[in-house]
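Beneath this line is the structure, given in structure tokens, with notes to follow.
Heads up, one of the protein chains got dropped from this complex, but the rest are sitting where they should.
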Amino acid sequence: MWTGILIAVLVLLGLALVFGGLLGFASERFRVEGNPLVEQIDAVLPQTQCGQCGFPGCRPYAESIAEGGAINKCPPGGESTIKALADLLDVEPQPLDAEHGVEQAKRVAVIREDECIGCTKCIQACPVDAILGAAKHMHTVIESECTGCDLCVEPCPVDCIDMITIEPDIRAWTWTPPAATIIATDRQEVSS
Amino acid sequence: MAFVQQSSPHAHNARPTSKVMLWVILAALPGLLAQTLFFGWGNLINVAWCIAIALASEAAILKLRSRPVAFVLRDNTAAVTGLLLGLSLPQFAPWWVSAVAVISAIVIAKQLYGGLGSNPFNPAMVGYALVLISFPVAMTTNWAEPALLWNSAPGFGDTLVAVASGQQTAIDGWTMATPLDEYKHKIASHTAVEVLAHPTFGEGVAKGWEWVNAAFLIGGLVLIGLKIITWHIPAAFLGALIAMSLAFGSNADQYAPLSLHLLAGGTMLGAFFIATDPVSAATSHQGKLIYGAGIGVLIYLIRSWGNYPDAVAFSVLLMNFAVPFIDHYTPPRTYGHHKARRGQPGRGRS
Amino acid sequence: MATMTQSIRRSAIGLGLFAVITGGTIAVTQALTDERIAEQAARAEAKALFEIIPESAHNNDMLRDTLILPASDRLATGGPVTVWVARQDGRPVGMIMPAIAPDGYSGNIKLLVGIDLEGTVLGVRVIGHKETPGLGDRIETRKSDWVKGFEGRSLGSPPPREWNVKKNGGVFDQFTGATITPRAVVKAVQKSLIYFRQNQREIRAQLNKTPSGQGPEVTPGDLTDESLNAEQS
Amino acid sequence: MTRLWDFSGGVHPAEHKQLSTRRSIQAAGIPGQLVLPLQQHIGEPAEPVVAIGDQVLKGQKIADVSGGMGVPVHAPTSGVIESIGDFPVPHPSGMADKCIILKPDGKDEWCKRYPISDYRKLDRDQILDIIHSAGISGMGGAGFPTHIKLKPSRDRKVDTLILNGAECEPYITADDMTMRERADEVVSGLKVMAWILRPERCVIGIEDNKPEAATALRKAVQGTQIEIAVIPTKYPSGGEKQLIQILTGMEVPSGGIPADIGVMCQNVGTAVAVARAVFEDTPLVSRVVTLTGEALEKPGNFDVLLGTPVDYVLERAGLQPELVSRLILGGPMMGYTLTTTAVPVIKTSNCIIAATASELPAPPPEQACIRCGQCAEVCPMELLPQQLFWHAKAAEFEKAEHLNLFDCIECGACSYVCPSSIPLVQYYRYAKGEIRVQRAEQLKADRARERFEARQHRLEREQQDKELRRKERAKAAAEAQAKQKVEAEKAAACGEAVDKRAASSALVEQALARKKASSEAAQSRAATPVESEPEKPDIDALEKQLAQAQSKLETMQTMLEDARAQQADNVEKLERAVTKNHDRVKRAEEALAESRKSLASQTESQSIE
Amino acid sequence: MATKTSGEIIRDGLWDNNPALVQVLGLCPLLAVTSTIVNAIGLGLATLMVLMGSNLAVSLIRNYVSESVRLPAFVMIIASFVTCAELLMQAYTYELYQILGIFIPLIVTNCAILGRADAFASRNSPGPALLDGAMMGAGFLIVLLILGGMRELIGQGTLFVDMHLLLGPMAADWVIEPFANYPDMLFMVLPPGAFVGLGLLIALKNGIDNHLKERQKAVQPTAAPGSKRVRVTGNVS
Partner (left out) sequence: MTEYLLILVSTILVNNFVLVQFLGLCPFMGVSGKLETAMGMSLATTFVLTLSSVCSYLAYTYLLAPLDLAFLKTITFILVIAVVVQFTEMVVRKTSPLLYRVLGIFLPLITTNCAVLGVALLNLNKNNNFVESVLYGFGAAAGFSLVLVLFAAMRERIAVADVPLSFRGAAIGMVTAGLMSLAFLGFTGLVSV
């Protein structure tokens, strides 16, 4: 009996030594560096750089997603970004986490110029350098570069920055999807 | 003045889904008539019962899902499913067999996927295959013996009793193995001539069955004429079956002859009414050809070497399973493009 | 390089340690259960045999008491036939031979046929088949008592023409919807009886020659497809 | 006999053309007011070159484009510019756009014109200039500026010039009547274009349901090389790509233009406009519009001044207002519904249908797609409409794009046949719009990323520089210290530096405190159950507000003092800001006090209970 | 990772993170052996034992394994427990062992077990690890039982058939046959029925969860929107 046990143990030990060695070799020889996924995720994020996801900017958030973080924390991106992320990562899309904010219409910052005192605080706050102006002179927002992150609003000592919702004009207008009638209801049928 | 607001086009031709389905039902009537003439009242009773159950179960599920019941029922698709099951089940199948088949077709195969248009598998065939494996006895012993309606028993009453009670006594002596089944299990030990002497084959190819198949063929041609189905699936289906039979089955002492493949069992019903179910079939022309041919080949394989004498249901389901894949790789070439774009869009977003 | 050898060594030793512990555990458990498992296995394997010839009816170690009989088309087994012998106090009371019904609905049906020395069926059991669930599988004792209908039959009872299913004019029931399977089994049992009769002399000779139970243990499960399978074409 | 090819798909909707062909083209007259949108074509809108109150003559340019893609707008009649501003324009959105309003004076007085009799003497570019300044853009469909189209890039030689007289849409007969009654002008316009392009072949394609037009044109082309091709009636044979396929057997490559395969397609109306521009120096100020539909008593074709409000022309055609159920601009297959009759006729308006409810009934409710494939059978672009639909509906735009969504010409044939009445085209339009928006957003995001990263780099660099400088300074200071034993001046400088640093660190601390307060407030908000919120005022939030206001006020005050000290010019603003902040602090304090009180009373009442 | 309370561990294993219904792991044995209740119990108990054992063992040694051989080591631990279970079953319930076939050794690759070892046991102390193993195993066992009962009842119209294979002769006549003359519904016994049956169970759980969530939503508010924002641009004062 004991010899049987001994043989068994020895065989397994031999195998384990060989395999263990092999794995040790592998682990040392082929380390994983970097994560190309981060780039891909970052490319999907809206780059508003608003920090609503709880990370200082889109890229840190991308890194957190690559490490398995939740994909539903970016309000500016909203459903479409979540969907794109889910698609990219092959996971189920989840609804936007309201704790990070809600999806809003696109906005831009506008400085009421006659009230601006030229304190440059908004310039320091803007993550994409979308505000022009020098100290003690009036500042303006470059509309085409503003991401609508509203980070400049709070620092302004005189509250002269407004976030204006961009109204669609005739050239930016697009067709809406047909009214959702997955299956028309009885009521509709009667009325039509 | 408030005008109607609508996206173009503003004109529509008038053949709604409900009418399409109605046409399918009408086109199947010659087949049903032939079945009644040669196999008695069983199919008629089955069809009526199956349609009733189909409508009832669809209504129940719609109610559960709080969908508009009357509106959806009026699209007639549940009725088509019921009809096709009624046409395919054995004439004397007990009522509960039909009920299980129809309910699983409508509930599992159709409504669980979201109802009309979403089901990846042909509901009727899911129902059929499910009862075939569940109740093999009831599904193999209840085929009526072919005879002309007016000079044969059992009459309508007896048939109804047999179906409604599930008891065999009323129909004892009026059942018989189907020609394909008979051929399949006899040919191993007999010659073709001996096998064909069995009354189930009659004078022609397969007594009664040949007429039923012819009637379904005619109905199918009507559907093609009405542009409700295209020729691709039936042609590929029958073509593949013929090709396989010519390639492998030349020896009648070993394999069923081509005529039997074409005119016995559910071949024509399958080719024109079942494989062509638009929801679960492939979409592009090329895809339809592959899909139809796949069914034909599988039918021949299973009939010749598998356990099941008739294999329309399984073959259709197997190819249904491959449809999304086929669709991925057979989009048509679009105007102005050199080649069709196959497969999926790349993952990279630019 | 140093880190690599170090890493290799560390991993190897680590895994080796586990190997010792886990291997030890397994080996000890194995050693402790070894005998019981062998016993259980033998019992289970012999269960089919004991169903045909109950333990009360014999007292030898059937699994080790086997004869090798010549091959025959009748049994549809490919090679020589291994037969288990049951003895009561050293006196043979019956034997169990494997048989194959090659014409089942789908493939072979593997049987054990118990026969007493007079050529009367002691019992029949199906040990392997691929018949359709719900149709052909009623040859299993789990599903129906049909196979027990063979007990007490012999070649003359019923007469040879009636060694068939009722549908073909015989005395054995068929199942509703499935005639092929029972017919195949009936045929196979009949053929085993014929084989027994034809080889009776040889069998008796061997029975007397080999004393009880010294051979290697053979269980029905050991009958591989090669030794059983007729159709190795 | 011209060889014809077939295109795949197509449908045969009921034609309803005879409604409007019974009468010849009539002048619609001058309405009381003309509304001239500045953008009636693809490309950039024109800029007004007149001011309100200006008197203009008929044919006078009232808006022009500086360059790029666009065409000028002319006064359709003489009168006064009444206003310039946003008014409803014909557009599927029903939105308003910038327009010039002209009040006709009724004289219809032409400006000076310089007709050209022998255009062959001129340079080709001069002719193109004439076409451009006549404001001509395509009149058959999208309204692409004709002068640009007529000048394909040098590597694209146009071999075949096609005049599109198919007019495949039901109801519309504007081109039909034009060809019947103005065949000579059509042909001379074609000749001008042919002279510009020097094609080897000129073909006019006409559907076989317009025999009169074909006869008239045959007569007009006698003695020329121009072919008249009578093609089978099948919608949408008039689609540029389909017509090209019918007449040449070639396909326009996806994403390309016809000139890529040496073909060009122009509408017959465009040809007439070109002829008039060259031979009469008449800019595009009117067009033939079909007014039809069963809600009209006198349907027919009208020569309508651009800018004429739709209600005016409808009036002329005998509108029976109680009968109209929908009003369509364009044909029944591709046109869009109007929300109001106040919109004007523009360069691309070829037809107005006033349909009764029984004539064009609302489709039954949308049902599930049964993948019947009817749509694919009729799609002239050989797409898989149902697949596009599933993807569009599920917002899988990438997949829809992959299946060539952008090759869809929105002809509507698929929706026409769909047994489940799915508004397929609307799904495609929606998907296309979404994709375009997404592309724009992606561009913007990429730019934002670049800017963000650039900024990060800059900050980093600054940080490093600062660090460097600090070190250097420290080094210098150390050296100086080593050199000089005790130097009061230096020591004072050092002290100053310390002061500065202390000040900035105070600022940082302040900021941190603010952030902490805000996050605490947020947390407390998170923690407070919503249900209690309406009754219980959020003290924490209010406190935070107050703190913020106070800190802002402080900053403002220091800044103000600084500014005063320096006599800066923003003192005034800063003063205003300080008062504002004072107000804010006061308001915050009041609110806080208020809510404290109410809270206290609440707790009291609760404890009483 | 915050440590979980026992309550959470229990809830997790039995419901919230049920290995079969939520993680959808360990499917092969789950589907393969649930044609009768007795099979289900047999396999479920074996899995439960292995899961507890491996969780405990892994938790005990969690601080002593090097990263490179972590998974192989865990796998070996699990494999040894499985082999022991296998040997014991062979010794004491031989016929059941025969029926369960290769699905006993395949417990090794039951993703749920390795998953637990890696995700929980290797990060927690022995107590919680053991509890987690027990609860996950119990969750798995319960699903096995329900699925087995469902398939047995619908498939062949019986319950507790063949219990003697597990519990010895005393259980031989525990079998219940609720319906007389039941026509076997082989669909449920055959592979397709296993899939569909589990699908229905998962849907049932989802349905209950959805229902609960709806109710909860009505009474309990969630955190305020936008409360987790941070500043991107550093400290601006």
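The chains carry the letters A, B, C, D and E, assigned in the order they are written, with residues numbered from 1 in each.
The rule is simple: a contact is a pair of C-beta atoms (placed from the backbone, for glycine too) under 8 Å apart; a residue touches a chain by one contact, two chains touch by 3 or more.
None of the values given here were measured: they were computed from a predicted structure.
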Where the missing chain makes contact, among the chains that are shown: A, B, C, D, E
Of C:Ser7, C:Thr22 or C:Gln40, the one touching the omitted chain in the full complex: C:Thr22
Contact with the hidden chain (one of D:Glu396, D:Glu441 or D:Glu554): D:Glu396
Full-complex contact with the absent chain, from A:Ala26, A:Ala98 or A:Leu132: A:Ala26
In subunit D, positions touching the absent partner: 368, 390-391, 393-394, 396
Subunit B residues that touch the omitted chain in the full complex: 65, 108-109, 111-115, 118, 120-121, 126, 129-130, 133, 298, 301-302, 305-308, 311, 313-315, 317-318, 320-325, 327-328, 343-344, 347
Touch list for subunit C against the chain that is not drawn: 22-23, 26-27, 30, 105-108, 130, 132, 224
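Basically, only the chains that are shown with their structure count from here on.
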Identity of the chain that, by mean CA position, is farthest from subunit C: D
Mean-CA-position distance for subunit C and subunit B (Å): 44
Length of the line joining the C-alpha centres of subunit D and subunit E, rounded to whole Å: 58
Mean-CA-position distance for subunit C and subunit A (Å): 67
Contacts with 2+ other chains: residues of subunit C: 7, 10-11, 14-15, 18-19, 22-23, 26, 30, 133-134
Residue list for subunit D, restricted to those that touch at least two other chains: 92, 362, 364-365, 367-368, 423, 426, 429, 526, 555
Touching residues (chain side subunit E, partner subunit C) in the complex: 65-66, 68-69, 72-73, 76-77, 79-80, 83-84, 87-88, 90-92, 94-95, 98, 184, 186, 189-190
Complex contacts: residues of subunit A adjacent to subunit E: 16, 19-20, 23-24, 26-28, 49-57, 73, 75, 98-102, 121, 124-127, 149, 151, 155
Parts of subunit E lying in touch with subunit A, wherever the complex brings them together: 67-69, 72, 76, 222-233, 236-237
